[in-house]
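Remarks on the structure that follows.
Heads up, one of the protein chains got dropped from this complex, but the rest are sitting where they should.
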Amino acid sequence: MDVSSCDVLVVGGGAAGLRAAIAIAEANLNLRVAVISKVYPMRSHTVSAEGGAAAVIKPNDSLDEHAYDTISGGDWLCDQDAVEAFVNEAPVEMLRLEHWGCPWSRQPDGRVAVRSFGGMKVERTWFAADKTGFHMLHSLFQTTLKYEAIQRYDECFVTKLLVEKGRCQGVVAIEVATGKILAITAKAVILATGGCGKVFPFTTNGAIKTGDGMALAYRAGAPLKDMEFVQYHPTGLPLTGILITEATRSEGGWLLNKDGYRYLQDYDLGKPQPKPVLRSMELGPRDRLSQAFVKEQAKGRTLEGPYGHYVHLDIRHLGEKLIDKKLPFVRALCRKYVNLDPVKEMIPVRPVVHYMMGGIHTDIYGATPLPGLYAAGEAACVSINGANRLGSNSLTECLVFGARAGQAAAAFAAEQKETNPAISAQARDEQRRLEESFLRKTDGKERIAPLREEMHKNMEACAGIYRTGAELKRAAQVLRGLQDRFHDLQLDDRSYTFNTELTAALELSFMLDVAEGIVASAFARQESRGSHQRTDHPQRDDDKFLAHSLAYRSPEGPPRIEHLPVTITRWPPGQRVYGK
Amino acid sequence: MSSDVHYTLHHPKWYRRRVSVWWWLQKRSYAQFVLRELTSVFVAFFAVVSLWQLHALGEGPEAYAHFMARLKSPLFLALHGVTFLFVLFHSITWFNLAPTAIVVRLRGKRVPDFVIAGMNYLVWLVASAAVAWLLLRG
Partner (left out) sequence: MAETITLSVARYRPEEEAEPTVQTYEVPYRKDWVVLDALNYIKDQLDGSLSFRWSCRMGVCGSCGMTVNGEPKLTCAVFLSDYLPGPIRVEPLQYFPIVRDLVVDISDFLEKLQKVKPWIILKEEKPLSEGEYRQTPDQLDTYKQFSMCINCMLCYAACPIYGLEPGFVGPAAIALAQRYNLDSRDMGAQERLDILSQKGGIWDCTFVGECTKVCPENVDPAGAIQQYKLAGAAHWFKSLLLPWGAK
């Protein structure tokens, strides 16, 4: 076992983690910062974000408009103080990234260009063609190389948070390449581990998005907030779940059912116009578009293929020139993975699990209720996304709240004395656990893949776009059963060197915890709001549920759910109106 | 190479393959590359011959006649034939590569590769024609 220490440890090398690390290095030159990530930072799933990142910069826009779009898009479940901080700081954060070299797409006069995005009343989404996340991540990563204070633990997998005397004081991790156990002590820890789309079978998320940080925090006693809100993106490719960015629709793409009819007009999203109209039709919010798909399918008006039902996304009328200029990646993806050219053919699409609105409960400085523990990015729930995130808000969120969490953690760390040496005993226990339950266990009967498949089936069937109390109850039981069976897991791989079966097992156990959080929170929320639609409670219920769900781990058994009122500042709850 | 290294817990025992002496036979393009590197020998040979020619010219008509006679030997003729082929190969691959090194932008747009390569070929052709005209006119 190796023991090392730093002042602030950032877990995660995606947009949120890297932004936090730079913020710490700039806030306090005396602090030793480290970034630990289970994959090389530039592999983080931020890399796959396509469409863009929102921030007010143009004269025809205003912070209030951005706030209102965000809050109404989130079906009034957003904390409005958080949203105000977010929209205020978004432009500066985006400019900072411009100064750090991000290749934003430009207007002819050299200023940053913006495009429209679903649920937004004004164009405010900055973009780097349709590889925005890729460019943001690489610009951030390359910029971190400049800071000598930032140390990296690449390909080190965090398995546990070290909590001593009610304070988070570091982590235990496996150095994947060698199997060595690392105990890293820190005065403050920031979790920026991203989302957990892999809890579901059909997702735009990469293999690494397994909710590790959420489960780590949850196991350490911090609650998970609003976990029932799972965003389905309306346009993913069947089979692979590869995302076809919303930018296709903001540039003017249409969603057509099997009769070639723009079916969204039947779902209170406005009427078709020759030019795209903001906050209307294809530019409605994601939850409503995904729900419309399910209803359309029920009416038998979708198409059916080998990988389930789908509709068509038609961008042919945009023309080859525009597609090549603004959506080249979409064209490349379609050619590669569905063997068609969107310049000439329509793209088959269906809703796909995309993003977690919920996450580790934090305040607007990224602090969790556990002292010394902070969270940012998709792993956290501040919350600015409420019941439905608006596309292009989350990359910006990673920057704004990554920086905030970094600053807050730096300030906290500066006040702490040395960390507790008793910590290494805990680390040794964790090492023993890994050996006994995985590497040296010989009497198990379960394998990873079947358990994971069952979890997937269960989540898709019971916690998808539409849910009922009875199904959620059943899902909770199935998950309990899977938790038990997990204890009987047997690995093929006993090696210490780059054992990806071990990490897959740990990820599965993280996902089971997170899945329980999702199901229990969804069961407790007896209303329909944003992305959470209960057919047995079809109305929004502000009297009872204008509140966040908090899921606490309880020793053996399903999570305990509490509710916390939403912070309302200037925008009293209203109806979500689109297409008007 | 790594067989003498033993695995010890938590220490990487990487396997490093040694690059074989025959690496350049693995792929056509590698072989082509090595061939192009080889052409430099012939380019050098031709340069030496040319220097020798100049030297002979300076020594007077007799030495020059002697030099010309030597050139007509079958060995030299064969060598020149081979050299010609290699130099041709060298020039063509070189011109084809030129556009990657020379990026010309006209009114903000990158001039397409074939134009740049084409310009090179054009200059080459014109120069060759000029030389041929000089030599053959008399």
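Some points to look at:
Labels A and B are assigned to the chains in the order they are written; within every chain, residues are numbered from 1.
The criterion applied here is as follows: a contact is a pair of C-beta atoms (placed from the backbone, for glycine too) under 8 Å apart; a residue touches a chain by one contact, two chains touch by 3 or more.
In this text the structure is predicted, and so the values were computed from the model without any measurement.
Note on the undisplayed chain: of the listed residues A:Leu491, A:Leu506 or A:Ala522, the one touching it is A:Leu491. Which of A:Arg19, A:Lys131 or A:Arg331 touches the hidden chain is settled by the complete complex: it is A:Lys131. Note that of A:Thr70, A:Thr125, A:Thr143 or A:Gln407, the residue touching the chain absent from this view is A:Thr143.
Only one of A:Val199, A:Leu333, A:Ile347 or A:Ala427 touches the chain withheld from this view, namely A:Leu333. Touching residues on chain A toward the chain that is not drawn are 39-40, 42-45, 47-48, 92, 95-96, 98-101, 103-112, 131, 134-135, 138, 142-143, 145-146, 154, 177, 206-208, 239-240, 242, 333, 336-337, 447-449, 491-493, 495-501. Seen across the whole complex, the unshown chain contacts chain B at 2-3, 7, 12-17, 19, 23-24, 26-27, 29-30, 33, 37, 97, 100-103, 105, 108-110.
Everything that follows uses one rule, which is that only the chains that are shown with their structure count from here on.
Spacing of chain A relative to chain B, judged by their CA centroids, is 55 angstrom. Of all residues in chain A, those touching chain B in their complex are 175, 177-180, 496-497. Of all residues in chain B, those touching chain A in their complex are 9-13.
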